[in-house]
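Take a look at subunit A:
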Amino acid sequence: MTTQILIAGFGGQGVLFAGKLLAYKGMYDGKELSWLPSYGPEMRGGTANCSVIISDTPVGSPIVDKPDVLMVMNLPSLDKYENAVNAGGKIFVDSSFIERKVERSDVDAYYVPATKMAAEAGVPTLANMILLGKLLKETKVLDFEGLEGVFKKIVSAKRADLIDANLKALEIGYNYKD
Partner candidate 1 sequence: MAEKVLMKGNEAIAEAAILAGCRHYFGYPITPQTEIAAYMAKRMPKIDGTFLQAESEVAAINMVIGVAAAGGRVMTSSSSPGISLKSEGISYLAGCDLPALVINVQRGGPGLGGIQPSQSDYFQCVKGGGHGDYRNIVFAPASVQEMADMTVRGFELADKYRMVSMILADGTMGQMMEPVSLDIPEQKKYDKPWAVTGTKMERKHNIVNSLSLIPEELEQQNFDRFAKYAQIEENEVLYEEYMMEDAEVCVVAYGIAARVAKNAIVAARAQGVKVGMIRPITLWPFPKKVLNAAADKVKAFVTVEMSMGQMIEDVELATRCKKPVLLCNRAGGMIPTPEQVLAKINEAGGIN
Partner candidate 2 sequence: MVVFDKPHALTDAPLHYCPGCTHGIIHRLVAEAIDELGIEGKTIGVAPVGCSVMAYNYFACDMVQAAHGRAPAIATGVKRANPENIVFTYQGDGDLASIGMAETIHAATRGENITIIFVNNAIYGMTGGQMAPTSLPGQVTQTSPYGRDTKTAGFPIKVCELLSELEGAAYLERVAVNNVKNVKNAKKAIKKAFENQVNGKGFSLIEVVSTCPTNWGLTPLKALEWVDEKMIPYYPLGVYKDKTAEEEQK
């Protein structure tokens, strides 16, 4: 089983970190994986994306150009990648910013107003985690359980306050019913 995930949005929305969290969780769950970011000028406020592959067998190319799972946090990313998604794939849309619907009928689309929900929940910078929570729920690519342990390994003790906020955001997304 191999899942190819593409996460895209504006720089600053945390798309690279969302991918990293998947990668770390995959590693601690004993999966094979790769994480590959876009790099260069687009990091400075333009669009950013990362490819994450989670697999039971060694990962070949780390480049995801035909995702099974697409998570988009802005309209340009949906426009750019919608047609690349494999038939039967899943698309996760931050509907706070993206007003249009997914046009494909051979994929499952999930709409989460993640940015709005993040603001309402008092974690305005964590829309990425809300959308990722929904992604974990619907794709089951990795267990939702055990995320706290992962955060504890990757976040320094000084920033432990961040862990609760992130876990809260992930749970909001995980429990969201659209």
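Basically, a residue touches a chain if its C-beta (ideal position, glycine included) is under 8 Å from a C-beta of that chain, and two chains touch if they have at least 3 such contacts; residues count from 1.
Criterion applied: all candidates are chains of the complex that A comes from, given by their letters.
Because the structure is a prediction, the values reported are computed rather than measured.
**Q** Counting any copy, say which of 1 or 2 touches subunit A in this complex.
**A** Of the listed options 1 or 2, subunit A touches just 1.
**Q** List the residues on subunit A that touch candidate 1 in their complex, please.
**A** 20, 23-24, 27, 33-37, 39-40, 59-63, 65
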